[in-house]
Every structure is written in structure tokens, then in C-alpha cells.
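All protein chains of the complex are present and in place, except for one that has been dropped.
== chain A ==
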Amino acid sequence: MDETRIQDRGPAGEPTIAELHEGAPGDKRPIRGGVRQRHAHDSGFKHVTGSARYTDDEPDLPGTLQVYLAPSERAHARIRAMDLSAVRAAPGVVLVLTAEDIPGQNDYSPVFGDDPIFAEGHVFFVGQPLFAVAAETIDAARRAARLAKIDYEDLPAAIGFDAALNFADEVGKDLLPPHTMRLGDVDAALETASRTVSGRIEVGGQDHFYLEGQIAVAHPLEDGDVFVRSSTQHPSEVQHNVAKMLGVPDHAVTVELRRMGGGFGGKESQPALFAAAAALVAVKTGRPAKCRLDRDDDMIMTGKRHEVRIDYRAGFDAAGRLQGVAFDQFVRCGYSSDLSAAIADRAMFHADNAYDLKAACIHSRRLQTHTVSNTAFRGFGGPQGMVGIERLMDRIAFETGLDPLDVRKANLYAGIGGEPGVTPYGMKVEDSVAGEIIEVLEVSSDYRARREAVKAFNVRSPILKKGLALTPVKFGISFTTSHLNQAGALVHVYKDGSVHLNHGGTEMGQGLFVKVAQVVAEEFQIDIDKVKITATTTAKVPNTSATAASSGSDLNGMAAQAAARTIKTRLIDYAAERYHVPKDQIVFEANRVRIGNEEKRFSDLVGEAYLARVSLSSTGFYATPDIHYDRESASGKPFYYFAYGAACSEVVIDTLTGEYKLTRVDILHDVGKSLNPAIDLGQIEGGFIQGFGWLTMEELWWDDKGRLKTHAPSTYKIPTANDRPDDMRIAIWDKGENRAETIYRSKAVGEPPFMLAISAFSALTDAVIAAGEGRAFPHLDAPATPERVLRAVEEVRARS
């Protein structure tokens, strides 16, 4: 290789200007990894080689203690006495900690102050932490914990819905106050409607089953400070809860993570418990401490998706158009508040899904049960709310004899340009593309012909019955707690032209980091490999919101863009002055900057700017505009925009056993103008399959003592490869464009596709109706296990 050429290369191995032009003059290679490109996940190669590091993969510092949390064995009891002397004396044990050892507040809750780190006199669910054992090995800690002598006085425990309602009657209140949303006069609508129906559906919970279990590692620092590595979607909250527990200011605690092995909402409020336990041990002993949960403990000790019972009453006309509907939602929250208020609210916000309800009353009760406190899970209550209205659509179709798709279409919110419908929380729906998407999907999925084929099959087939359903999704994007809609970023440009990117978002596999890096690459017009993606840390970007509510790229993408633009503006100002060129003639093009008639490599301009003492580092900040919500009156505009989609699912059931198979799925989903179509498609497919698991095979089962018996993959079944239909046709809606001014007009995609799986549940309902010769509407709850499907089949046959 020629010497001058080597010297001509930029310090970061950057190509020459000539190379950037590749081939003929004027033939300019665009940057790698700009927005809208199908760029691979930034950690893809590290994932497949095993070199991507998760929290437990970081080498333990010498002397690291292992922390085990001893669980309550009772669902609801008073603790008369706790004798831990044998635990303390056990081999390998260094320290045993109880509530009394906590210097600050014994609480790791996100909002309400009702989640004790260690039980104080009472236990409220099986698995609630009583005390922590820190030992040289986790095996020693676990064996020692078994030596505890706990004297419980059992109290009545409420596990299911009916018990929870009785318990609420006994104590005279629910866990959290009820809430109501009203639109129009529903009583009048129900009275005047030509037809009315009422019914009930219960929807089960769901374990997150992130593949990487909960883990935190704490390192003691000087001044009693602590550094925590935590697998969390919410580093700021972990930081705050650790500080609160230690009784120190937030600045004394730093929380960091590079990536999670999955989150799905399960690492939003939950990780603070394990971080607090590890931090307390670290501060008390001066030794590093790790709290990593075994899968069973993880499933027993951490919150899940809320179980919801929905009672509905609806009035409609012969064309299947709703006149009004009343929903009573009963939400099983578990023992404490956690995020249940906002989750139950979101179930209400999505009780309409994509439908103009005309008149509605949505009433929500938040019930206490003596089970682990339910928490955030992809969709955050939205999916539960949506199941209610989709069940109603199926019911109206059954009652009117219309095709369920026609009933759905008859009730959709008006499309863009039409007279906007109003949601039960007073927000106008002005961006609905549900109708357009359904029209396209109806054709591309061949819905009508397949409807006929399914009917024909069911006539011929005595034992197997098929079902088909096409359902829409409309999902509100923004934290409904408005102040959470803010984000920060920190961008450094080093003098060799390489870029360090940091923001408050966390990577749990969803591809947030690559999307935000694409935004920064696009702003600077540099190849994405020049942008270093770095670990999230509370020391760089403070006061962040959880990476949740599908908001990650919307918020952090904007914040990072703002930071990059600040630096870019400084570079333009510098170049304009230095080269006497008007600012509008300074243009960032692929890996170079055009300054009037001159071209420079990006790195050269940066190097010059450094010598000229220009600041090359900036924070960026973003707050979602134009949202407001008054919870008191349950009205406002809580969402910046809505994301839309639709799915068509076909199933076949066995009426002898209730077994079934999902045989084909067609999806058309709106992601606005995609930042990265490959990442978005992954979210859509993964969301659908996870939703399918929730509604079909994933069953949480408690025994009569309140013990969760499905607490490992041997008993709790999430979908496997053979559950995915081979015929799965997923498309991003090519006309998608966000009317709201989001980052490059993209739309959030984390949660909305999850609810596309309701189509599979409706298809199962459709097949069960066929099994009963169409004479009765089935009672089918979720998860629709083979057992529930068979029971529904037997029930419709008995009634028909």
C-alpha cells in the first residue's frame, strides 16, 4: 500500500474525500446507517458471537457477595416473630439484613410508597421478601435462608376476582379509588337502542419472561456513595429508590446499564428492589454485592400483567352500529399500588380501540389481591381494555348475523378529513387510518374468499373447525402522566470526528440505540459506525423517564437530534466565519461538509473547530408538545398521536380436545415513516407472537394457598417456533406518515403490534361459534388454553 495514501486517511480510519465519492465524480455514496435504512441491530454481531455483555457477564470484583432474598411462604399473614439466628450462623454467611437495617425508607415503590423492600410485621403475598442474606456464594445464602424460623399468623387471603371483590367489601375500599370516563348519555343510548346485549370476559395476566432475569450489582464507593449496575428500563428510578433507601441524596447513587436481555415493562419498577438489596449490602459491608434472581424466584417475586374482568352492556342497531356502551373494568392489582393507577387508566383509554362509541361510560375498579403486585407490561393495560371492545364486536356480529369485519368497519372512527369522533376522554381522533389499513388488508389477506372457504370447511368437517377474524388496533402514544414525556441526550464529538452518543433511553432489544444512532448519523451525515453507542447512566443524563410507553425513539431520538443540531450549528457558525461563506452554503453531505465551493471531510472540519476552541459537546432535550390531560374531569389530549394497525388471523380447533393451531396471519401496521423498517418489522412480529402467547397458552395458576405454581418455563409456556404460523405475512403500511411532528415522522412501534394478536383470539371465538353450528355465542376467557376452548365448545353445543 502506498505510504501517502495511508497518511491521507483520517485518524479514525476515515475514507478519503475521493473514496467517499466512489467512482465517477458526482456519484456520491450516501452514509451508512442513516434514517429509514434497514440497518442491523447495533449489537447483532455481538449477540451471535456471545460477546454482548449483560449485567451478569461483567467480571465480579474480588470479594463480591451474593445476595438472596428470603421469600414469604404465606399469602397474607402477620409475622409474630422472625428468628434469624441460625441464618446468621450458617456457613458462608456474611450479613443478614431486615427492615430494621435500612437507614432510609423501607420502600422501593414508584409512586405510592407501599412497596416495602423487606416485610415489616405483615406479608401480603407468597414470595414477598422478608430479609436478605449476603454470603460468599448464592448456594450458601440460599441454604442459610432456609434456617429462618418465621412465626406467621395467617389472615384471610384474596386471590381471584370474587375474593378480591369480597375483600374490598370487607375493608370498605379498593386498593385505589375507582375512576370513570364518560361520553354522552349512555343510559339514554342503551334505552333507545333497538338491540342490547350484555356479557363478561375475563383476561388473564402474563409473566414478562424476559430471558435475562432480574439482576443488580452494587459497588461501594467513597463517601458512602454507590455505583449500581442494574438491568432496568428505568435507571433514574432505581437511582432514586436506592438513594431513598440509603437516606442519601440522588447524587450519591449512579446507575448504569448497557443492555437488558429483554424488559417488556417488567424492568420498569421491579428492578429497584434488587438494586436496593445489593446496594444495602455493599454499603453495609464495603464489599461489592450482586443480587441475581433464579428464574423461579424471579417469576414468584416480580409483578405481572394485570388480570382484568370486563362486564359490558351495549346498545346497537340492526346494521351493527353501536349506540352506546358501558364497560365495567375490574382490575386485579396485587397487594400494592405500583403503577396500577396509570395501567388501569390506560385500560380505560383503550376501551374504545378504533371505534367511535358515540356514548360510553367506562368505570374502573382497582382491586387488591394477596398476590405479587402487578406491574407494567407491553401495552400497559391497553391490551386488556381493547379485548373488551373486540369481544363486543364479535358479539354484535353474532347477534346481528353480520360478518364481524363489517360490524367493525361500521363502527370505526372517521378517517382523516372526516368529522372526527371523540374518545370517552374527550380527545378528538383526527389521525385515524384504521379504515384505510383495513381496506387494504381485507384485500391483501383475501378475507372475503377465505371467509367462504372457512364456512365451507366447517360444513364438511365434523371434528375440526376453522375460524377467521380481522381486527384493528389504535394505540395512544405518550405517557398519560404528561410530565414524563421528556428526554435528554448527551453528544460529544471528539476531535478525530468520532461521536459519542448517550441518552436516557435503555436498550432492551427493541433497537432503540440503533435508531437514535441513525438519527445522529443522519444529522451529522456521517456513517453510523462513527457513532459510538454507550451505556445508559444516570451520571450523563439525569431525571429520565422509563424507557416505556413505546416512547423511546420518539423522545430520545428528538433529544439526540437536538444535541447534534446544537453542535452542528456551532460548526456552521465557525466555518461561516472562518471561510467567509454564508451559513446557508454550508451543507453537511455524506461524511463531508461543503463550505461554499470547498469540501472538507467531517473529521477535518471538527479538528479545525477544536483548534479554534469551539465546544464540541452538547446536551439535548425534548418535551412532547401539545399534550395535556386533566384526570379529575377525565378529559384532555393525553396522546400526541395514535399508532394503527390491523391483523387477520385464521385458526383451526379440535372440538374433541380443544387443541388448536394458528395457521395464517396477515398484518398491516402503521409505523409512520419508519426510522428502520427492519427493526420495526421485528417489533411487529415479536409483539404479535407475545400477544398470541398472552391470549392463548400463557397461564398464571395459583393454588388455594396463593402460591403461583407456574413459575418456570417448565410450567409457564410462552410460544415456541412451532407456534408461529408458517404463513405469516407482515407488512409495514407504505402510506404511513405521522401527522404529528415526530422524529422524521416515524411512529412508535414497541407496544401497538402486541394487540394485533386479539385477531387470533377472535378467530378462536369464531371457530367455537362454528362448533356450535352458529347457534350460541361462546363464553371464552383468556388465555384460551385447549381446556378453555373445549369447555366453550361443550357449552355452545349444550346451549344450541
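Simple rule for what comes next: a residue touches a chain if its C-beta (ideal position, glycine included) is under 8 Å from a C-beta of that chain, and two chains touch if they have at least 3 such contacts; residues count from 1.
As a working rule, contacts and distances are computed from a predicted model.
Trainee: UniProt names the one chain left off this complex as which of "Xanthine dehydrogenase small subunit", "Branched-chain amino acid ABC transporter permease", "Yip1 domain-containing protein" or "Archease"?
Mentor: "Xanthine dehydrogenase small subunit"
Trainee: If I consider the whole complex, including the chain that's not displayed, which of A:32, A:88, A:122 or A:142 touches that chain?
Mentor: Residue touching the chain left out of view: A:142.
Trainee: Which is it among A:250, A:659 or A:795 that touches the chain not included here?
Mentor: Result: among the candidates, A:659 touches the missing chain.
Trainee: In the full complex, which of A:74, A:244, A:259 or A:370 touches the chain missing from this view?
Mentor: The single option touching the absent chain is A:259.
Trainee: Looking beyond the chains shown, say which of A:113, A:160 or A:786 touches the absent one.
Mentor: Touches the omitted chain: A:786.
Trainee: Kindly note down the residues of chain A that lie in touch with the hidden chain.
Mentor: 38, 40-41, 43-54, 56-57, 59, 139, 142-143, 208-213, 259-264, 294-296, 456-464, 508-511, 652-654, 656-661, 663, 678-679, 681-682, 685-690, 697, 699, 701, 709-710, 712-715, 717-724, 726-728, 785-787, 790-791, 794
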